[in-house]
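A protein chain is absent from this complex, but the other protein chains hold their places.
After this line comes chain A, so read on.
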Amino acid sequence: MLTDKGKISVTQLAFLVFPSILATAILSVPGITMHYAGHDMWLSPILGSLIGVTVIGISLGLNRLYPGKTIMQSSLLIAGWLPGKVIGLGFLLFLPHLNGLIILEYGEFIVNNALPKTPLLVIMGTMVAVCAINVRQGIEVVSRTAQVFVTLLVVMLCLIFVLLTGELRPAELLPFMENGFVPIAKGAVAPAAWFSEYTVLAFLLPYINSKKHLGRTMLVSLVVTTLAMTVTNLFCLLLMGDLTDSFAFPVMIAARYITIADFLQHIEALIIAIWIFGIFVKISVFLYIFATSAAEWFGLDDYRPLVIPLAFVSMLFSYWVVTGAAGAAALISASANIYTMMFLVGLPAAIYGLALLKKGLKLLSKG
């Protein structure tokens, strides 16, 4: 039993997933990958996308074995009632961490770039409230708002890239692979953590109305996401060179390079403003997953009553996950990335492995 009656199309699902990965990735990934991979940082997202393929595979596989069930529900069938509930509890304890982190990232981003004197609580609180309203309307509305905003987002992203082409210095690409392959792999950990967020599919796949072209669309989505991340990295590198990792939000610095006809300058505020749309979709998706998962775990019929309290919990966690900016930096670094991947890749992979094992045993005992 799903806790939401709404149905969405595969395209809408792709529109939901795209900003769920990219909205914060574009802000943070260039700096982090630069830190580890240096000049070759644009290769890191491509390597990281392998995790994306894995996670999409796991999600689709689980959905094929247990159609119409989210990972919360299928884990009960796969591992048994009590272990399944424990796994679910794991997700429920992890999701507020992730939500809190995303909300905090948004707050820091706005405070740093647009409203330095406004208290964090106001910035994050208004956003979470808006997302909670969105989530309460159900998956159909969440995906429709995503469609509207992602279209705007993509147009704007393309616009930034096109307007910046004149400023690029391709020489920054050299020396290529100066220190071999290892730094690239190290740099790939951060994008991989973001790609692991494709696990949202395991929670959202039951809501699609038809499985036609499902795998293909998801792969296209992965390619587009990888491409966007690579291009962003490349642009940051070609614009700022080695300086990239000294900025918290390199893309915003890149946007400052834009001038059109000496008239349209300093359009960062506009870019920040439109970027809010992407983050709004991302927070909505994760809040939705949090609320539906919690409702499923507690065995409720409807997830809606949980949305506001859980939004509040996420809000609290955004204060609890870190202490100060130094803590925030640590949380999007290596150890935190591994923590994220443990829940978003490791746990689903274990569940899927168990499911395959069970299926194999069943086939053996039959035949």
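Miscellaneous remarks
Going forward, a residue touches a chain if its C-beta (ideal position, glycine included) is under 8 Å from a C-beta of that chain, and two chains touch if they have at least 3 such contacts; residues count from 1.
The working rule: contacts and distances are computed from a predicted model.
Not every chain of the complex appears here, and the one that does not is recorded in UniProt as "Spore germination protein KA", selected from "Fused response regulator/phosphatase", "ABC transporter", "Circularly permuted type 2 ATP-grasp protein" or "Spore germination protein KA". Screening A:M41, A:M127 or A:I208 against the full complex identifies A:M127 as the residue touching the chain left out.
Touch with the chain that is not drawn comes from one residue among A:N112, A:Q147 or A:T217, which is A:Q147. For the chain left out of this panel, the touching residue among A:L2, A:A25, A:I110 or A:V313 is A:I110.
The chain that is not drawn here is touched, among residues A:L93, A:L270, A:L316 or A:L361, by A:L270.
Mapped onto chain A, contacts with the missing chain fall at residues 8-9, 11-12, 110, 114-115, 118, 122-123, 126-127, 130, 133-134, 137, 140-141, 143-145, 147-149, 262-267, 269-270, 272-274, 276-277, 280.
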